[in-house]
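Note that this complex is displayed minus one protein chain, with the remaining chains in position.
Each chain gets a letter, A and B, in the order it is written, and its residues are counted from 1.
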Amino acid sequence: MADVIMVPDISRTVQKWRKKRGSLIMALHEVQNRYGYVPRNVSLQLAQLMDVPLARIYEVVTFYNYFNLEPPGRNNVAVCLGTACYLKGAPEVFDAHKKALGLEDGGTTGDGEFHLQSVRCVGCCGLAPVVVMNGQTVSKVRPEGVRDLIARCRKEA
Amino acid sequence: MTNPNGYESLPNAIINGASGPTVSCRINGSEVELPDGTTILDAARLLRLEIPTLCKHADLDPTAACGLCIVKVEGTHKMPRACCTPVEEGMEITTHNAEIMDVRRTVVELILSKHPTDCLTCGRNQNCELQTVASDFGIRQAVMPNIAHDLDRDSSSQALTLDPARCITCGRCVHICQDIQNVHALCFLDRGYGTRIAPAGVSLGESPCVRCGQCSAHCPTGAIFEFDETRDVWEYLMTPEYHAVVQIAPSVRVAIGEAFGLAPGTNLTGKLYAVLRRLGFDAVFDTNFGADVTILEEASEFIQRFLHGRGELPLITSCCPSWVDFMEKFHGDMIDHFSTCKSPHEIVGVLTKTYYADKMGIDPSRIRCVSVMPCTAKKWEIKRHESMSASGFQDVDVSITTRELARMIKQAGISFLDLEEEECDPVLGDYTGAGTIFGVTGGVMEAALRTAADLITGETMEQLEYNTVRGLDGVKEAGVEIAGRQVRVAVAHGLGHVETVLNRIREAREAGDEPPYHFVEVMACPGGCVGGGGQPYGVTNEVRMARARGLYSDDARRTVRKSHENPHVQMLYKDFLKEPLSAKAHQLLHTRYQARLTYTR
Partner (left out) sequence: MGKLNRDDLDRLESEYQESRQERDYIRVGMSTCGIAAGAEPVYRFLCEEIRRRALDVEVRRSGCLGMCHAEPLVEVSVAGAPRSLYGEVGLDAARRILDQHVEKGLVLAGMLASQDGLLAPPEETVPRIGRQLRIVLRNCGIIDPTKIEEYIARGGYQGLKRALFELGPESVIEEMRTAGLRGRGGAGYPAWLKWKLTRDAEGAEKYMICNGDEGDPGAYMDRSVLEGDPHSVIEGMLIGALAIGASQCYFYIRAEYPLAVDRIETAIKQARRMGLVGKNILGSNFSCEMEVRLGAGAFVCGEETALIASLEGRRGTPRPRPPYPAQYGLWQMPSNINNVETLANVGPLIARGGKWFASIGTESSKGTKVFAVTGKVRHSGLVEIPMGTTIREIVMDICGGAEGGKHIKAVQTGGPSGGVIPEELFDTPVSYESLQELGSIMGSGGLIVMDEDDCMVDIAGFYLGFCVEESCGKCAPCRIGGKQVKMLLDKISARRATAKDVTELRRICHAMQKASLCGLGQTAPNPVLSTLRYFENEYEALLQ
């Protein structure tokens, strides 16, 4: 994987967090939002900038679901498997996604187009089952509608 | 040590009538009064009640990870952990009953269900805390399906082997590596069921690990153990063309007995010489001799800097390879402060293949040097720099730990403890009291002061013992008067304590002040080599102290207690090296350092 160098706007925000105690997770959010994952090289720079051990960064990155060490797909599909969604048929919706994309949970398609993951409740339980497509919440999803949903996403991209 | 709450210290606190508040509680019906803050575990041990533990280590703060030490406390439906729950006034504690046993047994079974079952090929077979617990609980059948993870071994550091599949995530190694040693090579990755120990995205060899082996000395299982090189040793011993030479480090002699059931601190020097001959070594030397040489060189270096202003002050000792590695990785700005003198075992190694080979007329290419060390980092030191091949060959061919030697003795089936004591081969063997105390924190400093005082004053000084540098405080500072001048010294052990000392030096340097110290000793392992990462398992401060006492009494028994008075060392200089810091001494006995960039700890 090519080395990624921290871009100036990130190092500036990181500098801001640096002054605040215990803000590693906030700095990692900045990195994750910027690159879609936490590239190793950026971790190395972050370790220097924030004066935290790289081991700590890895401990944190691998602990929290929000952070990834690998680049994600261009389209991020998150299927809610929270309780309300589960009861309202989320497992079938999730299976439909798996089939349509040929992926398992956490997988990314070979062309890097789609990343599929399950999440636990996005807080819209009243609209269950819920899928979050690239940050947009889609409500009351039916398994039959999944192919369309993906096709639409492909077109927009 | 960092954790003053290790349970060993408790009985003393009570025997000495510890002042301060106390609480009384009931344990299994007996009323006890204890100092405030005592844990249930410590309290129970005072009453000779053994509560099983897997994650608690006397050196370390409780990690509360295993859940084996649970007890019942009246009035709560939970079962608190004895290792980390302080007794409270009026508490009624039950440490053993059928329900507690059932829970504990289930916990053991759960741990075993996520653990490999191949004890036979495990580095800790017969010496494993988990195995012992499983055996004590009489687990005779795996009722739960085994769901152990398949994880690769990592031997890339050539000093330690990581076998994460055997890890029970007790957290001891991570605590040691991060908080006590301040290296941050090991960490926990992932979470939940997938939690594992590993360095941050690289192999151990590529990580900042300084190979101190403290992780392995504290691991309850076979998840981290010394990189075993006993096969190489057996091969040397099997090959008739080789002239196999061995040396033993100071602290090995007072620790190896533990592997044979003796009390810590029992000095087995003479029996060790004997058993090494039985194993087939052609010559048996003693690293303590090398220590005497190191002192001569290092004390001379110190005088150069202290009296003649040639070189930076303070002078910092360099005989601990983990410390050297740590300095090269994280404190490159300190290189000029480092003594360039090699460590004692390297000195014995290079002299074996030059001085000894000459003297005996042996072709050095036929010599194989084995060193028996308390240390896993020595496995790396022997290859760390080209100067470690100053003889034209790699000066020490293989370095094994105390634990490895103990296994070799057991394999050979020699009745070690029954052997008559023997002497070692004198050429590179005779040692002084100064040489032997190298194995304990403060020892190098004390030995160097004995010699430096004589060399500076040109007289034979009376003072031999410098008590201010003895003991287990993390950083010891002292002022010593030599020839009317104050010599300020500092001794640090456990890498976590080193930075305090270094920062003081840096602050003074930046402020343009006089350095706060003239001479600094650093040992990576808590307690120094007596607490080395390759020593027999079960180290605690009590064990460290006992081993240290073994060395100090060896010193006290010696007629010669100053390195420069060692007749064989004097002969070495007369016949071979000329004088300390001579060109030849520099070529053979000194090394160089380089900053090694690594990722931020």
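Convention: a contact is a pair of C-beta atoms (placed from the backbone, for glycine too) under 8 Å apart; a residue touches a chain by one contact, two chains touch by 3 or more.
Nothing here was measured: the structure is a model prediction, and the numbers come from that model.
S.K.: Which of A:V42, A:A96 or A:C124 touches the chain that is not shown?
M.R.: A:C124
S.K.: From the list A:Q15, A:Q48 or A:S139, pick the residue that touches the absent chain.
M.R.: A:S139
S.K.: Touching the missing chain, which residues of subunit B?
M.R.: 62-68, 70, 78-81, 84-86, 102-104, 106-107, 110-111, 113-114, 143-145, 147, 168-169, 171, 188, 190-195
S.K.: Residues of subunit A in contact with the chain that isn't shown?
M.R.: Residues 20-26, 28-29, 52, 56, 59-60, 63-67, 81-84, 86-88, 119-128, 130, 137-139 of subunit A touch the chain absent from view.
Quick note on the criterion: only the chains that are shown with their structure count from here on.
S.K.: Centroid of subunit A to centroid of subunit B, CA atoms only: how many Å?
M.R.: Going by mean C-alpha positions, subunit A sits 44 Å from subunit B.
S.K.: What residues on subunit A touch subunit B, complex-wise?
M.R.: For subunit A paired with subunit B, touching residues are 40, 43-44, 47-48, 51-59, 62-63, 69.
S.K.: Can you check the complex and tell me which residues of subunit B touch subunit A?
M.R.: So the residues of subunit B touching subunit A come out as 178, 184-191, 199-201, 599-601.
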